[in-house]
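Yeah, one chain of the complex is gone here, protein chain that is, but the others are all in their spots.
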Amino acid sequence: MHALVIDDSRTMRMMLARQLEHLGFEVLQAGDGQQALEVLASNRDDLPVLATVDWNMPVMNGLDFVKAVRADNGLRDVTLMMVTTEAEQGQIVRALAAGAHEYLIKPFSAEAFVDKLDYLGVKPGRGAA
Amino acid sequence: MSAFAQESPVTPEDLQLLGGDVLAAFLLDHDRPGDPDHGRSGVLHASVSVRGAWNGWITLEVSRAAAHDLTRRMLHDDDVDDDDVRDAVGELVNVLGGNVKSLLVDGCVLGLPEVTDHQHPDQPSVEICRTELWWADHPVTVRVWSAEGRDLHSLRSPA
């Protein structure tokens, strides 16, 4: 089961990837929204169940990425979780309205990340055949 | 201090609290700081800009020695290079900057982090808030800068 980590900081990608691998995901990575769309396009047959999405990135930001994914019916099963330092209430509402399912503000604890995955029901091994 | 400087969005206490949360969350706060390689000298300067109704920067300064130790812990990898360290310190200032920005009026835009060997920002600015966090007996200085005077207006985004 794949998860896609989208963040322009390699450090943050490594930290999230490490946690997701620990939970049993195979992790794909992208450094901006455009790259992430390309990763999704080349994995159409085996789409990630989850994408963690940073907001502020070069080339294509996370909000535009979420809008692009939501506009593509073939990607509707990808669960989108914003993981960003954007912490204003208005920004959270915008991201959810654009189609993000969850929103996690940096900094966060490892437990908070797992809590969110649990709520979203995207844990490998749980309910998987 | 310039009469044109904007009010700080945070108090030093807020900044201390935010900085403590950032270090605690990223570094798994049960980790004890390691013994930084004191052979490394110099200081890294990381900054991120805020543009909009409020214009300024959030900066972080940390010794290279402490930055290496921080990075090793964030990446869970003992073998980190200079690029890793710059990326990690950039992410720290990015997260701090986003949280400071969230205390401003809605609608400000956060820039992308920059990490250099020299003092930031280059533009005219006034320090309006400062706190010191500690990592492995090294200070991690966090500061908020207001854009100054006429630059307040020239920096303001056209929108």
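Read from first to last, the chains carry the letters A and B; within each, the first residue is number 1.
As a working rule, a residue touches a chain if its C-beta (ideal position, glycine included) is under 8 Å from a C-beta of that chain, and two chains touch if they have at least 3 such contacts.
Throughout what follows, contacts and distances are computed from a predicted model.
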Per UniProt, and picking from "Flavodoxin family protein", "Na+/proline symporter", "FtsX-like permease family protein" or "protein-glutamate O-methyltransferase", the hidden chain is "protein-glutamate O-methyltransferase"
The one residue from A:L23, A:M60 or A:L104 touching the chain left out of view is A:L104
Identify the residues of chain A touching the omitted chain, counting contacts across the whole complex.
49-50, 70, 76-77, 79-80, 87-89, 92-93, 96-97, 99-105, 107-109, 111-112, 115-116, 118-123, 126-128
Name, in rising order, the residues on chain B that touch the hidden chain in the full complex.
14, 17-18, 21, 24-25, 29-32, 99, 102-103
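Just so it is clear, only the chains that are shown with their structure count from here on.
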Distance in whole angstrom between the CA centres of chain A and chain B is 25
In the complex, chain A touches chain B at residues 8-12, 14-15, 18, 56-58, 84-88, 90, 106-110
Parts of chain B lying in touch with chain A, wherever the complex brings them together
21-22, 24-26, 28, 71, 74-77, 84, 87-88, 90-91, 94-95, 97-99, 101-102, 106-107, 110-113
